[in-house]
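Every protein chain except one is present and positioned as in the full complex.
To keep things simple, chains are lettered A, B and C as they appear, and every chain counts its residues starting from 1.
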Amino acid sequence: MSDFGKTISRRSLLKTGAATGLVLATPTIFTSQSWAQSAFLNDPAKSGKLVLGFNVPQTGPYADEGADELRAYMLAVEHLNGEGDGGMLNTFSSKALQGTGILGNKVQYVTGDTQTKSDAARASAKSMIEKDGAIMITGGSSSGVAVAVQALCQEAGVIFMAGLTHSNDTTGKDKRANGFRHFFNSYMSGAALAPVLKNAYGDDRKAYHLTADYNWGYTTEEAIKSATEDMGWETVETVKTPLAATDFSAYITPVLQSDADVLVLNHYGGNMVNSLTNAVQFGLRDRIVNGKNFEIVVPLYSRLMAKGAGANVKGIFGSTNWHWSLSDEGSKAFVKSFGTKYGFPPSQAAHTTYVQTLLYADAVERAKSFNPCAVVEALEDYEFDGLGNGKTLYRGADHQCFKDVLVVRGKENPSSEFDLLEIVEITPVGQVTYDPNHPQFAGGALGTCNPGA
Amino acid sequence: MEILKVEGVNKSFGGLKALNEVNLSIEEGNVHAIIGPNGAGKSTLLNCFVGKLTPDTGSVTFMGKNLIGIKPHEINQAGVSRVFQTPEIFSDLSILDNVIIPTLASNDGSFSFNAWNGVQKRGEILDKAESILEDIGLAEKKDVLAASLSRGDKRRLELAMCLVQDPKLVLLDEPTAGMSRADTNNTIDLLKRIGERGITKIVIEHDMHVVFSLANKVSVLAQGTVIAEGKPEDIKGDPRVQEAYLGGAHI
Amino acid sequence: MVGLMDAIFLQILNGLDKGSAYALIALGLTLIFGTLGVVNFAHGALFMLGAFCAVTLNGILSLSYTTIDPSRTDFLGKPLKVQTPYVEAWFGPEIGATIIQWSVPLSILFAIPIMVAVGLIMERGLIKHFYKRPHADQILVTFGLAIVLQEIIKYFFGANPIPTPAPPAFAGSFDFGAWLGFAPGSIIYPYWRLVYFAFAIGIIGVVFAFLRYTTFGMVVRAGMADRETVGFLGINIDRRFTIMFAIAAVVAGLAGVMYAPINSPNYHMGMDFLVLSFVVVVVGGMGSLAGAVLAGFLLGILESFASMAQVVALLPGINQIIIYLVAIIVLLTRPRGLMGRKGVMED
Partner (left out) sequence: MLGLNKKDTSLFLIVVGMTMFAPFILNPFPETSQLAQFNAGYPDLMQRFVIFGIFAIGFNLLFGLTGYLSFGHAAFLGVGSYAGVWMMKLLTMDVIPAIFMSMVVAGLFSILVGYVSLRRSGIYFSILTLAFAQMSFSLAYSVLTPITNGETGLQLALDDPRILGVSQVDGSIPPASIFGIAMRDSWDLTLGGWSFTFNAGYYLCAVIMILAFYVSVRIFRSPFGLMLKAVKSNQQRMNYTGLNSKPYTFAAFVISGMYAGLAGGLMVAMDPLAGAERMQWTASGEVVLMTILGGAGTLFGPVLGAGFIKYFENIFSKINDNILYQWFSGLPESVADALVFVIHPFIGKGWHLTLGIVFMLVVIFLPGGIMEGLRRISAFVKKRFSSSPSSNGAVPSAKAAE
C-alpha cells in the first residue's frame, strides 16, 4: 500500500481543494465520497461486500456470446467461493486462491447489458460502479465497447478485465492503466496464421480483403495484410463493407472478376456468417484461379459464429484464442466443470472471461489489497500457467497477455454440433510477440493507475 | 370603386376546361354573388383568387395588386379572407384560440417570433378576439374545443375568424350549404349585420333564397364562362340563366 | 481482367436479387397501408417469422432420437450420444436426409397457414383497433409488437444466425458467362438466388393478377382509392381488408422463407429490413403497389452499384448511404415518390 501513498495523498489533496467549501457548509452526516479516508473507490472493507460487475451483451446480435460469458462468470464465482469442482483453480500455477472468496470476502456479482453499444455499455458499467459498488468490471463482446468501458473504468478508478476484444487498439492506442486484456489480438492472428497459410497455400498468392468498416476491421486487415505480405503474398484489393450489410453479394461478385486466389474475410459475428455463406454460395471455393484452388480465410473464428455459417466453414482457416478440444490440464478442467454444469462445451468468450475473473482474484490475493493500483502492480509482468494457453505473460508495458495462439480449420466431419473446428497448429507465444512500440500499436499511453479516490 | 378585377382567366385540368375567359369586376362595398350549376367552375374561380390555384392565363388584381403567383398567406395579408365550403377551423384548439390566431396574424404579420411572452400579455388582441366572439354569440363557449361545435357554429366561428382580421374582401364558399332553414336564416342575418361594416363580399351560392336576400350584384357562371351579370332581380328573369340551370347544364 | 460490362451485369443481378426482398416486403407494407391505412412497423417481423418457419420445419424434420455409441466419446469423455432423425428412421437414411435437405421449399406449404393465422390474429386482435388512431400510435403499437415477436423468437432460437441451407440440387452457380458466349466462369450466379428472383417475380405477378382480375381484388382496389364510397355500396370492405392483411403477411412470410438459405436467419433480420423497406415504400410513393415494386428493384440495383470498388473510390462511404441519399433526392424532386398519389399520408 505504501507504494501508492504518494499518488493517493496527492489526489486527495486535489479533491479536497475542490470540495472543502461545500463540505464545511454541510452537516456532519454528509461524507464526501471523493475524499473519505478510504484510499480507493468501492472498498469492500468499507461497504462490507465484494461486488464484481459482469457487463455483457444480453440483447442484440452478440447476445448468445454474452450469455456464454455470463455462464463462465457464474462458474468462476462458484469456484472462487469454493463451490463446485474448483475448475481451473486446481491447475492454475498460482496457488493464492483457496476457494474462500477473495481476501476472505465472498464474491458477489451484478450483471448488466452492454447492448453492444458504447453508450449503453458505459451506462451499465457506471450503474454497477455507482449503485452496486462494483470494484471490478469485466466483459464485453466487441472492441468498441471494450475500449469505451476501459476508458470509463480508468476515469472512475476501478479495474477493467476485458472480455472478447480482438482489435489492436484495446492494448494499443487506446490502452489504459486500469484495463487488462487476456484475449489475443489482430496482430497475433496475422502472425499465427501467416506461416500456416504459407504451408497450406504457398507463398505466391493474391489476396482480396473484405473488411468490416469499423475500427476492429481496420486493425485486422492491417495485421493480416502485413503478415501475409511479409511472406510473399500480394494484396490485390481491400474493400470495406458496411457494418449494416446483410447481403454481401455485391462485394463478393467483384472478387470473381479479380485475379485474386484468396479471399480474406475480416468480418466477425453476423457479418462473418453472412459474408462466408455468400462467398460459398457464389462458388468461390470451387474456383481455380492462376492454376490454384481458390481459398477463403477468416482471421478471427468463433465457434458460436461458425455454427451460424453451418457447413460453409469446412476447411476454412482462421485463428482463435482458445478451443475446448485443447488437451492441456487447465483446458480439460475448465471444459469439465463448464460442461458438467451447462451440458455443452464453453466458447472462447466463456474461456477468456473465466480466466480474467480468476486472474483478477489472484492478483488481489497476491497484492493482499483490492486497491486497483495494487492489483495493477500485481498483474503487470506477471507470468502464469495452467489456464489453457500454456505459459502466459501479462505484459506490463501494455497490459496485453502473451500466450500461444490457435490456428484452426473448419472440420470436415463434425461429430457433434460443437465439434466444428479442429486445431491445426498451436502457434508458440514467441512467434506472436511484438514490441510494445510496434507500429500497429503506436500512439496512446497507459497513464497511471487510478484508484478512484 | 373596383376592388377585385378578373380579366381573361383560363384554367384547364388535363383536357377539361374549367374556366374559360372569365372576366369579373367586383365593386367595393358590394355583396357580389356568383351562382351557377354544379361544375360551372365557381370554386375553381374562388381558388384562383386566394392562391390555391394559378390560372393558365389571365390576370386577377386586388386593389391594383396582382394576385397571381402570390402565396395564400400573402393574399390574406393583403386583405382577402376566405370561408370554406366545409368549415376549416383549428378543431383541436379552443374557440378563443381559433380567433386569437387570425387576430395575431393581422397584427403581427405572416411570421413573428413571439416565443417568450404569453398571449395573455396582449390585452388588445384578447379584447378584439373576445368581442368578435360576443358578436357571433360564442363568447360563453370560448374555452371549449372547436371540434365539439355544431356544424352551424363551426361555420359562424370560421366567419368570425375572417372578420376579426378586418379584411377588405371576404370570399364565402356556400356559407349555408347543408344547413337547416332556421340555421340558414340565422346565417343570413349574421351576414347582413356584417354587411353593415362595409366589407366587400363575394358569395358563391346554390340557394337562390340566400342569394336574393344578400346580394346586390350577381354573376352567373356556366361551363367556366360568365354568361350573365346584373342585379338580382334582373338575373332572376334572364333566359340564359334559366337555360343554364334547367336545360343546358349537363346533369 | 474481365471487362466492366461483366461487372455491371453481375451487379444488376445482385441488385435484382436484393431488390426482390425489398420489393416483396414493400409490397406487403403498401398493401396494408393502402387498404387499411395502417403504418405497420411489425412488417419486418413478419418477414422474420417466415424465415423462422423454415428454421422450425427444418427443426421438426430433424427431430431425433438418441442412441449411445460407446465406441466414441463426447467432449466430456462420456460415451457419445448419436442423434438420428426420425424421418431417417422411418423412410430410410437417404430419403430421410433428402426430406430434411428440402425443408426450405417444403416450408412454403408450412408457412402459408401459419402466416395466414398470424395475419388474421394480428389484424383482428390488434390492428383493427387502430384504424382511426393517429399514425404515431400505429407506429408505436406495431413497433411494440415487432419487439415482442422478435424477443419471443430470440427466447426460443437464440441470437445467433441459424444456418438453413437450400436443397443440394440448388447448390452451385449458373454460368452466365458460358451461356452468353463469354469466358466460362466470368459471370456466375448461384442457382438459389436465381430461384429467389423468379419466386419474387412470381409472387408479385400473382398479387397483381389477383388485384386486377378478381372481383375481390377490384373491390379492394376501389377501397384503396376511396374507402367511403365502397362502403356506401354496401360491400363489407372491412372483411376484405382483413383478408388483404393476411395476404400481405403471407407475402412477407414467403419472402422470409425463401430468403433463409441466402442469409442464415437471425431474430433481428426483420428490423434490419424494416427501415429500408419503409424507405422503399416512400420512394415508390405511399399507396402505390407498382411504385413499391419499382422502388424495391431500383434501390436494390443502385445499392449494388454503389458497392463497386470503382464507385467507392470516387465517393468514399457512398455504399453506406446510397439508399438514403436516393430517398432524399427522389423526395425533393418528386414530392410523392416515384408513383405516389396526392394527399396520401401528408398530414
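In this section, a contact is a pair of C-beta atoms (placed from the backbone, for glycine too) under 8 Å apart; a residue touches a chain by one contact, two chains touch by 3 or more.
The shown structure was predicted, so the numbers you read here are calculated from the model rather than taken from an experiment.
Novice: Which visible chains touch the chain that is not shown?
Specialist: It touches the following shown chains in the full complex: A, B, C.
Novice: With the full complex in mind, choose from B:63, B:101 or B:139 the residue touching the hidden chain.
Specialist: The missing chain is touched by B:101.
Novice: Pick out which of C:12, C:60, C:120 or C:145 touches the chain that's been left out of the picture.
Specialist: Going through C:12, C:60, C:120 or C:145 one by one, C:145 is the residue touching the chain not shown.
Novice: Which is it among B:145, B:188, B:208 or B:227 that touches the chain not included here?
Specialist: B:145
Novice: Would you mind spotting which of C:97, C:201 or C:275 touches the chain that isn't drawn?
Specialist: Of the candidates C:97, C:201 or C:275, C:275 is in touch with the missing chain.
Novice: Could I get the residues of chain C that touch the absent chain, sorted low to high?
Specialist: 39, 126, 129, 133, 135-137, 139-141, 143-148, 151-152, 155, 275, 278-279, 282, 286, 316-317, 320-321, 324-325, 327-328, 331-332, 335-337, 345-347
Novice: Of the residues in chain A, which ones touch the absent chain?
Specialist: 7, 10-11, 14-15, 18-19, 22-23, 26, 29-34, 58-59, 63, 66-67, 74, 109-113, 117-120, 122-124, 126-127, 130-131, 142-144, 147-148, 151-152, 154-156, 169, 174, 177, 213-216, 218, 240, 242-244, 444-448, 450
Novice: Tell me, which residues in chain B touch the chain that this view leaves out?
Specialist: 50, 71-74, 76-77, 81-82, 88-94, 97, 100-102, 104-106, 108-120, 122, 143-145, 147-148, 161, 165
The rule we apply is simple: only the chains that are shown with their structure count from here on.
Novice: Taking chains as nodes and touches as edges, what kind of graph is this: line, ring, star, complete or other?
Specialist: Topology of the interface graph: other, matching no listed pattern.
Novice: Relative to the centroid of every protein C-alpha atom displayed, which chain's own C-alpha centroid is closest?
Specialist: C
Novice: Find the geometric centre of each of chain B and chain C from their Cα atoms only, then give the gap between the two centres in Å, rounded to an integer.
Specialist: 52
Novice: Could you state the distance in Å from the CA-based centre of chain A to that of chain B?
Specialist: 74
Novice: Under the touch definition given earlier, write down the residues of chain A that touch chain C in their complex.
Specialist: Residue positions touching the partner: 60-64, 67, 213, 237, 239-242, 244, 246-247, 249-251, 253-254, 256-259, 270, 273-274, 277-278, 281-283, 286-287, 304-305, 307-312, 324-325, 335-336, 339-340, 344-345, 415-416, 418-419.
Novice: Okay, in this complex, where on chain C does chain A touch?
Specialist: Against chain A, chain C makes touches at 1-2, 6-7, 10-11, 13-15, 17-18, 21, 72, 74-76, 80, 154, 158-163, 165, 172-173, 185-190, 192-193, 262-264, 266, 268-269, 272, 303-304, 307-309, 312, 319-320.
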